[in-house]
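Got a structure for you, written out below as structure tokens; questions coming shortly.
Missing here is one protein chain; the remaining ones are kept as they sit in the complex.
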Amino acid sequence: MNETLIPVVGVITEVKLDTPDIKNFRVVGRDGKKPFIHKPGQCAMVSLPGIGEAMFSITSSPTNEDYMEFEIKKCGCLTTWLHMLEPGQEITVRGPYGNAFPVDDAFVGKDLLIIAGGVGLAPVRSVINYCRHYRDRYGKIDIVYGSRSKEDLAFYDEIVSEWMNPDEKDVNVHLTIDREQENWDGHVGFVPNYVKELNFSTDKTVIMCGPPIMIKFTLAGLKECGFDEKQIFTTMELKMKCGIGKCGRCNIGSKYVCKDGPVFRMDELSELPDEY
Amino acid sequence: MQEMMKARAKELLASGEVTRVIGWKKNEFDYDITPALFESAEEIDHDFVYDDFCGPNLSKFTFQHQKNDTKTLVFLKPCDSYSMTQLITEHRVNREALYLIGVPSYGKIDVEKIKADGMTGILSIKSEDGDVHVHTLYGDKTYAKYEVTSERCLNCKSKKHPIYDELMGFEGEVMENERFDEVAKLEAMTPEERFEFWRGELSRCIRCNACRNACPACTCETCIFDNPNSGVDQKAAKDTFEENMFHIIRAFHVAGRCTDCGECSRVCPQHIPLHLLNRKFIGDINKFYGTYQAGEEVGQRAPLTNFTKEDVEPDIVAKGGKV
Amino acid sequence: MSMNEFKPKIVAFCCNWCSYAGADLAGTNRLNYPADVKIIRVPCSCRVNPLFILRAFQRGADGVILCGCHPGDCHYTTGNYYARRRMTLLFSMLDYLGIEKERTRVEWVSAAEGAKFATVMNDFVKTVTELGENKRLEDLRCKK
Partner (left out) sequence: MLKILRSQLDELFALIAEKETLYIPTDATAGIAQFKKWENGMKMSDKLKTSRSAKDFFFPQTEDLVSFKKTGKKIDIIDPRTETEDFVIFGVRACDCRSFDILDRVFLAEPVDTYYKNRREHGTVVTLACSKPAETCFCQTFGIDPTAPAGDVSAWMTEDAVYFNANTEKGNAFVDVIKALATESDDTAVEAQKAATKEILAKLPIQNLKTEAFGGGKTEQYFKSPEWAELSEACLGCGTCTFVCPTCQCYDIRDFDTGHGIDRFRCWDSCMYSDFTKMAHGNPRLSQKERFRQRFMHKLVYYPENNEGIFGCVGCGRCVEKCPISMNIVKVMRTLAKEDEGK
């Protein structure tokens, strides 16, 4: 019987300090394999027994057969503890939870525009790497990613060495940071404005994740440019305890983010009450 | 009295002296009273009520209205008035934002007593001249009022208003009462008996936090039992220890500040006599450190934030509590 | 567990300035007191929050004793005066709930009173041993 509330053991094999407050954790099961199979955009409940349990998006792509990655920003009790962990430490994971980005249907054959801010790159990175893996299925991929500063750009190494690699076919990365700083010759400014400046053609499918304020303004900007809400996908996060739509706290109206989400198409989301 | 209160509230609203009135309002049943905010004469005419069921203590309901520029009128029963004084002492409410009217209370009826007597299907309850007429689907019954008066009112500590801008009715007196009798009865038991008694009572606790949230002395922004850093932020008692702990700590946190308004016992859905815990502290404070009534006057120093060099030694407890 | 085997677990909160030094002195003077007394050093007797006492019982203590400077000698001038009131009321309440008053105690032990510390502890352990295990304020989950 599938015991959804009982987790499995995960072993942290590698911890990388990605930005000053974000760490990347590689996790495998005790048998050295991935704890479970997931789809891009799905989440898992990660826990340190005695400290707490919380929902994190799985940032590695399903196409990565070796391990599972979590990109975790230090902001609360559990995450602070997680940041203190070293490789070899066991944690518990359960999942996968939630729906996923429609990478195998709605996205197929489309040009993708991926917009992320801060640690919001974590859930969409899974999509990016999945699409890069099955490159032929998708059209052009544009990535707009912004953070407070250069140091705060998550996965910077990967972005530069892989995504921005000249060999990469039709992947364009547009980085931006909030304020001018030394040794940064890229764009400076907030993501919503940058998206407008880049003036993308409106036939793209948009995948968006970031702080609520960024989502709000980017959405308005995209609509101004002529994008339809049906083209825009985003992923949500609210407090969760069970992950299976029973504990009753992550609902927006009649939808549970853990079960019916976390991925919502903008037009579905706008039908729900404004309580997130 | 109710008509007088309505008239005065409307007058004050009309003059602009106050812009909001906090009072009581009747619901579905005669005994169903909700604290309510009134902002117009029509609302007052329509809903305002003051009768023998107006138990809720209004002092804490002023919290959200103290940052307004205009004044809020609050009706206070003597009990509420003590709580209000205590809140002002602790700087939890802004006295300037409130217009306080003291109203007399002639003892509130505890509908649970009527229900415990087996009355059900209650359609109406009328309290007139010391008699309480209960009309139900299954027959009527008349009680003498004292039979169905709530315990806290039978043992009324005071009918005096320690604070008010205006008084309706009479200037009451501090009352002789027997509120410590029950405590003394428990104290006379053996530890085994006491333990059994409290286990029986506290085991019914469902940790709904009604006692805490209704308590006018419980005003922490974040309660220790809600604070994830306290290590005791349990939502439900998983073990009998936690039931005990919650109530001991809660009683301790309000010790010396509890005015004995009795809201905790009134709101408890499981009928746990929580006031007996608070009264134990009140009784001990009186015995050990001299008579003290929280909320008696503004600016009093609470016993637990105070001391004298000659205080009794803690072994007084082991000696049986006799000073 | 039969009575003669029973060894109570005692938690002693000792203030850093007097009682902890008193305990030290008892040690250096080789005065005996049972090893069942677990000392927790606190900055001042008034640092002890009622929750500490309850937590000790929860985790399996059979008795809790609080030791501080003699009234008037507090390193922080008045700390132990507050502690005195608090503990008096708390222990009275615990007794009221049926947790025998002999399981809780407050003693004033100065840095010079090593002998007193040992005597007090011996006496307290004896009293608690006679009372037996704390069953009324234990957390069964911690007993497994």
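First chain written, first letter: the chains are A, B and C, and each begins at residue 1.
Keep this in mind: a residue touches a chain if its C-beta (ideal position, glycine included) is under 8 Å from a C-beta of that chain, and two chains touch if they have at least 3 such contacts.
What you see is a predicted model, and the numbers here were worked out from it, not measured in a lab.
Engineer: Please provide the labels of all shown chains that the missing chain touches.
Structural biologist: A, B, C
Engineer: Out of A:Ile58, A:Ile91, A:Ala154 or A:Val263, which touches the unshown chain?
Structural biologist: Touching the chain that is not displayed is residue A:Ile91.
Engineer: Among A:Pro49, A:Gly109 or A:Gly226, which residue is in contact with the omitted chain in the full complex?
Structural biologist: A:Pro49
Engineer: On subunit B, what residues meet the omitted chain?
Structural biologist: Output for subunit B: 27-29, 32-37, 56, 61, 112-113, 115-116, 120-123, 136-138, 200-201, 204, 206-210, 212-214, 226, 228, 234-238, 263, 266-267, 269-271.
Engineer: May I ask you to list the residues on subunit C that touch the chain which is not drawn?
Structural biologist: 59-60, 139, 141-142, 144
Engineer: List the residues of subunit A that touch the chain left out of this view.
Structural biologist: Against the missing chain, subunit A presents residues 1-9, 49-53, 75-77, 79, 86, 88-92, 238-239, 241-242, 244-251, 253-254, 271-273, 275-276.
Everything below uses one rule, namely that only the chains that are shown with their structure count from here on.
Engineer: Measuring centre to centre with CA averages, how many angstrom lie between subunit B and subunit C?
Structural biologist: The separation of the two C-alpha centroids amounts to 36 Å.
Engineer: Pull out every residue in subunit A that's touching 2 or more other chains.
Structural biologist: If we look for residues of subunit A contacting two or more partner chains, we find none.
Engineer: Please output the residues of subunit B touching subunit C within their complex, sorted ascending.
Structural biologist: Those residues of subunit B that touch subunit C are 183, 186-187, 191-199, 224, 230, 232, 238-242, 244-245, 248-249, 251-252, 255, 277, 280-281, 284-285, 288-289, 303-309, 311-318, 321.
Engineer: Quick check on the complex: what are the subunit C residues that touch subunit B?
Structural biologist: Subunit C reaches subunit B through residues 50-51, 54, 57-58, 71-72, 78, 81-82, 84-102, 104-106, 136-141.
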